[in-house]
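Let me begin by presenting the structure, written as structure tokens, before commenting on it.
Now for chain A:
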Amino acid sequence: MTFDFALVLENVPNIARAFGVTLGVWAGAVVFGSIGGFAIAVARRWGPTPVGWLLRAFVEVIRGTPFLVQIFLLYYGGPFIGLSLDNIPAGLFGLSVYAAAYYSEIFRTGFEAIPKGHLEAADCAGFTRAQTLRRIVLPEMTMLVLPAMVNMTILMLKETAVLSIISVPELTLEVSAIGTAHYAFVESFTIVALLYWGLTDLCGRAGRLAEARFSRYRFSHS
Partner candidate 1 sequence: MSWDLFLLLLQASVTTIVVSVVSIVLGFLLATVVCAGTMSSNTLARGAGRLFVSFFRGTPLLVQLLLIYHLLPQIGLDVPSEVAAVAGMALCTAAYQAEILRGGFGAVPKGLMEAADMCGLGAFATFRRIRLPIAVRLTLPSLVSEIIMILKASSLVSVVGVIELTRMTQDLAASTFLPLPLYASAGVIYLAINAVIAGVGTVLERRVARGHA
Partner candidate 2 sequence: MTNAPAIRVQGLVKRFGKTEVLTGIDLEAARGEVTCLLGPSGSGKSTLLRCIAFLEEATDGFIEIDGAPLGFALGPDGDRMRLPPNDIRGVRSKIGMVFQQFNLWPHMTALGNVMEALVTARGMSKAEAEERARARLAEVGLAERATHYPSELSGGQQQRVAIARALALEPKIMLFDEPTSSLDPELTGEVLNVMRKLAEGGMTMVVVTHEIGFAASVGHKIVFLDQGKILVEGTPGEVFGKPRHPRIDQFLDTYLDRGAAGLL
């Protein structure tokens, strides 16, 4: 067996472009997903009951089925109901929906973990619902959900690789194309693996740093 990493290195510009697509889709899905997830969690807690049921069913379906099946349904089934998306928008949309379901669960447990007394105190202080949310719930929740958020965000990065299957020109797809062109699969997938590994490791470190910084706001009681 021979490893010829030079073949891969010749394609650095391609790889860089694909890496950009990966980062873009990932960032988009994390941003839209966490906004959507937050909205779902708020609606499930404070919205009308039937809406809560519907959202719960939605979250359970997304969390109970493979992302690949979801993205196939969207990409190949979408056109049949007038939802024709190109691969990048389809990938971004699909991953955002997927992320929203998972993030909403994190926020939901975050809401539940906030001691009732803190909300009652805000009520007594005459805060409106919106004020309570912004001034009490949000800051407290940030500390509570941070570790899970970091985890999920790393998970989403790894999930972007699945988008190669619907031909989103991201890292995994582009590098396997190089592999096919030069018949150097092992080399190319080793490089991809190392790139992902480096990035997830970096995220993990950043997350731990952030947790350490935020931990001084932790509840003083146990």
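In this text, contacts are C-beta pairs under 8 Å (C-beta built on N, C-alpha and C of every residue); 3 or more make two chains touch, one makes a residue touch a chain; residues count from 1.
Keep in mind how these were chosen: all candidates are chains of the complex that A comes from, given by their letters.
All of these numbers come straight from a predicted model, not from anything done at the bench.
Enquirer: Looking at chain A, find the partner in this complex that touches it; the options are 1 or 2.
Expert: Selected candidate: 1.
Enquirer: In the complex of these two chains, what residues of chain A are touching candidate 1?
Expert: 1, 60-61, 64-70, 72-73, 76-77, 80-81, 154, 158-162, 164-165, 172, 176, 179, 185-186, 189-190, 192-193, 196-197, 200-201, 204
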